[in-house]
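After the structure tokens below, expect a handful of questions from me.
Only a single protein chain was left out; the remaining protein chains are all shown in position.
Letters are used for the chains, namely A and B, taken in the order the chains are written, and counting of residues starts over at 1 for each.
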Amino acid sequence: MSRLPDDLKYAKTHEWAKPEEDGNVRVGISDYAQEQLGDVVYVELPDVGRRVKAGEACAVVESVKAASDIYSPVSGEIVEVNGALSDAPEAINQNAYAAWLFCVKADDLSELNTLLDAEAYKAGAETD
Amino acid sequence: MPFVPHTEDDIREMLATLGAASIEALFDEIPAELRCGALDLPPALKEMAVARLMHARAGQNRPLLCFAGAGAYEHHIPAAVWAVVSRGEFYSAYTPYQAEASQGTLQVLYEYQSMMASLTAMDVSNASLYDGATSLAEAVLMAVRTNRKSHSRRILMPKTVHPFYRRVVETIVGSQALEPIELPYDAKIGRIDPASLELHSGTDIAALVIPQVNFFGILEAVDELTDWASANGAVAIALVNPIALALLKPPGEWGKSGADIACGEGQPLGIPLSGGGPYFGFLCCRKAHLHQLPGRLVGRTVDVDGKPGFTLTLQAREQHIRRGRATSNICTNQGLMVTAATIYMALLGPEGLRRIALQSHQNTLRLMDGLAAIDGVARVFSGPFFHEAVFRTQRPAREIMDGLSERGILGGYPLTRDYPELGEAILVCATETRTQEDIGAYVCEMASLVSHG
Partner (left out) sequence: MLIFDRSRRGRAAYAQLLPETGESPAIPDHLLRKTPPALPEVSELDAVRHYTRLSQQNYSIDTQFYPLGSCTMKYNPKVCHNLASLPGFLNIHPLGLERAGQGILACLYELQEILGEITGMAGVSLACAAGAQGEFAGVAMIRAYHRLRDDLARTEMLVPDAAHGTNPASASMGGFRVREVATDSDGNVDVAALEQAVGPQTAGIMLTNPSTLGVFDQHIQAIADIVHRAGGLLYYDGANLNAIAGKVRPGDMGFDVIHLNLHKTFSTPHGGGGPGAGPVGVNDKLLPFLPLPIVVKDGSRYRMLTETERPHSIGHLVTFAGNIGVLLRAYVYVRMLGYEGLKRVAEFSTLNANYLLKKLIEAGFEPAFPQRRAAHEFIITLKRLAKERHVTALDFAKRLLDYGVHAPTVYFPLLIPECLLIEPTETESKETLDAFAQAMAAILKEAETAPDRLKSAPHSLPVRRLDEVRAARQPDLAYKSE
């Protein structure tokens, strides 16, 4: 069964979100998502400084057989992206929770409350 | 009936296996009211009869001595090209989705990609698109996708770009809220007016299209134009002729940092005129834009034994996976045409191609010298030109074309409809296939037509 850390929030669209002290939210994709995708070959990340809305597609994770849109779980400004992924996209397959994609300075942290906890996400993913 | 091998015995056995009374029974799920009756089609012809018909139709076409270019060029095609391309293993092969069963096609495409990348001095080439105009449309869409600094969807489209290409781009990008902005040309020299470009300096432009050579055959100031694009945050799209690139500086070397995307019509590379198609379009780009490149891509890799092999790659961008979010709806590449172009380029090599470009250029120079010497015929532009040029006559262009046609010559392409401001102007081209006698005949006929005007 895929790994599912308890301290993270999850979106139905398979992103994980980790709120940090400075009000930023770090975002990646779940272990289940990387399993479904297969070997990741390329990641397209948003520009730093871009403003995004909750639910807006702002990145793409590409495998040999699929290209998945990644949706920002919160509204805000992209303050950091994981440049290491351009040389080593396979990091996402190796550890989906360490290989974060981007970091959003959230406008309104309460948006995180609309996301799922590990149990609810697991239940949703299993019926997929 | 042609191509269906079944005998009465076959049919009987197969229906017995199915437990069906007749072939008609197999259509019983289709509502009866939808069934059409007999259709009004010409009766079936055996091969002998259809061959006779087509020979007659081919005979109805008049072989005119060709002095027209304007996007399609008559070059000599070595016999070996189509002899090999017509082999059933190339001709009737499918798209190479099952790589292990398609190494032949895949390697040809890889070699093609390599040759085009080198010809344009770009990092990558795709495995082709439908034709030059559609490759320009795809280049424009790609430029907008890839230019993250620009928020406008404004494209600078010079009037010196082929008018047919401009209208195809309009048709294809029109529904995607792109804004093509026309750039006028300097009427004396025949190339993009740099002052018109300055008007857009400092504004948000997504891309600039730079034709080389342009529709009039005139050479553009590609270095200045490319640098302008770079300085203004616009993607530089080069629109080029592949034979010309054997002689002219390739887009990857334009300006300080080179163009971003190169595209154009591949027909000159071993593809017959054929009334206008099928041709193929090429699309090449810098490595940074690779993931926005539409169309098929072939990559070299290894198999499980470590043996080198080829496969379609980065397919996640394409329609069959990305569907509504694909880079394009393109499902094809012009496989057969590209195979021909690859064999053509292998046969000509760098020196062969250069000599064809040079000969075409020199023939056009000689033709224009001969025409300009006629009283009543004048060059239209003063800028240096390559392998195509524009002249103007006192007689209406239509009459000149008709007169030449009666004498067995396709005189060129009259510009009266697309560029009425140029008057009775004709775009003419002489490739390496035109002999000195051909050129002499054209000049002679022109002289007589003009003097009788």
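Just so we're on the same page, a contact is a pair of C-beta atoms (placed from the backbone, for glycine too) under 8 Å apart; a residue touches a chain by one contact, two chains touch by 3 or more.
Predicted model only: the values in this text are computed from it and were never measured.
Chemist: Which one touches the absent chain: B:105, B:230, B:292 or B:393?
Modeler: Going through B:105, B:230, B:292 or B:393 one by one, B:105 is the residue touching the chain not shown.
Chemist: With respect to the chain omitted from the figure, which of B:189, B:247 or B:441 is a touching residue?
Modeler: B:247
Chemist: So one chain is hidden, and I want to know which residue out of B:202, B:299, B:420 or B:440 touches that hidden chain in the complete assembly.
Modeler: Within the whole complex, the residue contacting the unshown chain is B:299.
Chemist: May I ask which residue of B:282, B:381, B:413 or B:442 touches the chain that does not appear here?
Modeler: B:413
Chemist: Which chain A residues would touch the chain omitted from the figure, given the whole complex?
Modeler: Residues in contact with the chain left out: 39, 41-42, 62, 64, 89-90.
Just so we're on the same page, only the chains that are shown with their structure count from here on.
Chemist: Determine the centre-to-centre distance between chain A and chain B, using the mean Cα coordinates as centres, and give it in whole Å.
Modeler: Measuring from centre to centre gives 42 Å for this pair.
Chemist: Mind pulling up the chain A residues that touch chain B in the complex?
Modeler: Going through chain A, the ones touching chain B are 41-42, 44, 47, 62-67, 69.
Chemist: For chain B, which residues count as touching chain A in their complex?
Modeler: Where chain B meets chain A, its residues are 148, 291, 314-317, 321-322, 325.
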